[in-house]
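Encoded as structure tokens, here's the structure I'll be asking about.
Just one protein chain is left out here, and the rest sit where they should.
Then we have chain A:
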Amino acid sequence: MTYAIETHGLVKRYGDKAALAGIDLAAPPGSVLGVLGPNGAGKTTAVRILATLVSPDGGRAAVGGHDVVKAPAEVRKLIGLTGQYASVDEKLTGRQNLVMIGRLLGMRRAEARGRAAALLAEFVLEDAADRAAGSYSGGMRRRLDLAVSLVGRPSIVFMDEPTTGLDPRARADLWRIVREQVASGATVLLTTQYLEEADQLADEIVLIDHGVVAARGTPRELKARAGDRRLEIRPEHDAEKAELILAEVTGQTPHRGENGLLSVPLLDSAVSPAVFRRLEEAGVSLAEHAVRRPTLDEAFLALTGTTTSGRTR
């Protein structure tokens, strides 16, 4: 099988520090590969090598079947790159940014303008189209950056932390756009610090830390191993009655935490209203209740037995 993105034993050193210490990645055409990891894990370095911006020190990488070192020009014809730091020209308007890229890719003026107008509409930037990109909000900037990377209709798109620092609404907008790209047949490599984002978008997730692959699998597989969401309640009284109801409704044995906190894995979202209804019927009032996702740290711990901040294995 020919992968759209493929690396074998990828190594990159900066001084005596290894940013990548042998990474294997593989993304079939039309899939979304999520590369998940904390700051400094090596995600950006991997993207920069695949986008032909940096040469690897060891191993090999191919994009669309072309080796990134031997045939960078071929790779560049296939890819779109969205950086972690929005790399649009702040002194140009959104429209001018898009037209410039179209012209650079060899489009005629009318064609470049038409493509810019279509992307501005698709990315909900029409109102700000003729304002300098430097005046855009964080979310608008990321959307413009993504639009710019899609001008040439690339078949392979690299998105390096496209939603870091965005508010939930702007993040949801970007997720919608990523899904549309995939629906149109593009292969996407997405790096992220958020387990939830990888879960929402990726077909396969590779968890990397300190330049090595710590775990890989489908979101379902990784979540099963990392532990899914948990329903937490803290009854004000009748703790035993609450525990019985929780066990009965969820079919799980509740975990007793500190200060009377009870928690169970939440496998089905419909379960929590049922729990609250039964508790109310039984006259048990709650001091606190929450649905909590595992944090990236907890997921790391569960998946690798190490923490993100230091190796404990």
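Simple rule for what comes next: contacts are C-beta pairs under 8 Å (C-beta built on N, C-alpha and C of every residue); 3 or more make two chains touch, one makes a residue touch a chain; residues count from 1.
Note that in this section contacts and distances are computed from a predicted model.
*Asks:* The chain that is not shown, which UniProt protein name from "Na(+)/H(+) antiporter subunit C", "GDP-mannose 4,6-dehydratase", "Transport permease protein" or "HEAT repeat domain-containing protein" does it carry?
*Replies:* Cross-referencing UniProt, the chain left out corresponds to "Transport permease protein".
*Asks:* Can you tell me which of A:Ala4, A:Ala21, A:Ala62 or A:Ile79 touches the chain that was removed from the display?
*Replies:* Going through A:Ala4, A:Ala21, A:Ala62 or A:Ile79 one by one, A:Ile79 is the residue touching the chain not shown.
*Asks:* Please identify which residue in A:Gly42, A:Gly139 or A:Pro154 touches the non-displayed chain.
*Replies:* Residue touching the absent chain, from the options given: A:Pro154.
*Asks:* Based on the whole complex, identify which of A:Val11, A:Val54 or A:Leu286 touches the chain you can't see.
*Replies:* Of the listed residues, the one touching the omitted chain is A:Val54.
*Asks:* Please output the residues of chain A touching the missing chain, sorted low to high.
*Replies:* Touch with the absent chain occurs at residues 48, 51-54, 73, 76-79, 81, 83, 85-93, 96, 100-101, 103-106, 132, 148-149, 152-155.
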